[in-house]
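Note that one protein chain of the assembly has been removed; the remaining protein chains are unaltered in position.
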Amino acid sequence: MVIINISSTKRTEFIDITSQIERVIREKEIEEGICIIFCPHTTAGLTINENADPSVRSDIIAHIEKLIPYRGHYLHLEGNADSHIKASIFGSSLSLIVKNKRLILGRWQGIYFCEFDGPRERKVYVKVLSG
Amino acid sequence: MVIINISSTKRTEFIDITSQIERVIREKEIEEGICIIFCPHTTAGLTINENADPSVRSDIIAHIEKLIPYRGHYLHLEGNADSHIKASIFGSSLSLIVKNKRLILGRWQGIYFCEFDGPRERKVYVKVLSG
Partner (left out) sequence: MVIINISSTKRTEFIDITSQIERVIREKEIEEGICIIFCPHTTAGLTINENADPSVRSDIIAHIEKLIPYRGHYLHLEGNADSHIKASIFGSSLSLIVKNKRLILGRWQGIYFCEFDGPRERKVYVKVLSG
């Protein structure tokens, strides 16, 4: 298992971690298999989406904020109830396929760490399984 | 594959299954690997979120109910169309990492079975793969 360290700089931010995940695959030298990416935080998540036009990420963040507003009526008193809800909607794990020692991704896909309660120091765990 | 039995007591309820999953890992005695958790129901899901303040779960449940109301205008006539929609939003499977014979979870993370159409008798399947 490899740990990737991430420093977020805003409250809500999608951080591209594709190259770090690809480096893990390269260094493991696994020919064929799968790759599990896991986010150990309850106010952050993971997603795969467009890596070209950054306005796609802005649209996702803005729309999720509209559906699950920061300043809503919540019971949880730490001011980050919305972050927990967003984390569950996006999810904590991704499953990917490794082929010919490379991570399989679509042409426009990037892997993003979804910060919903930053800025914070965060981690992502990566596990590659051969087979 | 191990089957975990769950009895929900409310229509919507998040049930902590972390200790049952951890017991599966301990009994399998797998040093390193991954763990897939699968929900075989179409009106329930799985999520990972905060295990400390229970108001976080209440906030998630209340907000999802606001976005996808029980009494909405739906075509499906069994009175649980909202439960199906919620199930797809949360998802049916989780992928976790096993290291040193232990499930890797963040400090504040618990694994929850998300009941959206209870009370019912439910099952969750757990598969551990060594590697």
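Letters A and B mark the chains as written, and numbering starts fresh at 1 in each.
Keep this in mind: contacts are C-beta pairs under 8 Å (C-beta built on N, C-alpha and C of every residue); 3 or more make two chains touch, one makes a residue touch a chain.
From a predicted model like this one, the values you see are computed outputs, not experimental measurements.
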Among B:Ile6, B:Ile48, B:Ile68 or B:Cys114, exactly one should touch the missing chain; which is it? B:Ile68
The one of B:Thr18, B:Thr42 or B:Ser58 in touch with the missing chain is B:Thr42
If the missing chain were put back, which residues of chain A would it touch? 32-34, 47-50, 53, 55-56, 58-60, 62-64, 67, 89-91, 94-97, 99, 104-109, 129, 131
At which residues does chain B meet the chain that is not included here? 1, 34, 36, 38-42, 67-68, 72, 74-78, 81, 84-85, 87-89, 91-95, 125, 127, 129-131
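As a convention for this text, only the chains that are shown with their structure count from here on.
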Taking each chain's centre as the mean of its CA atoms, chain A sits from chain B at a distance in Å of 20
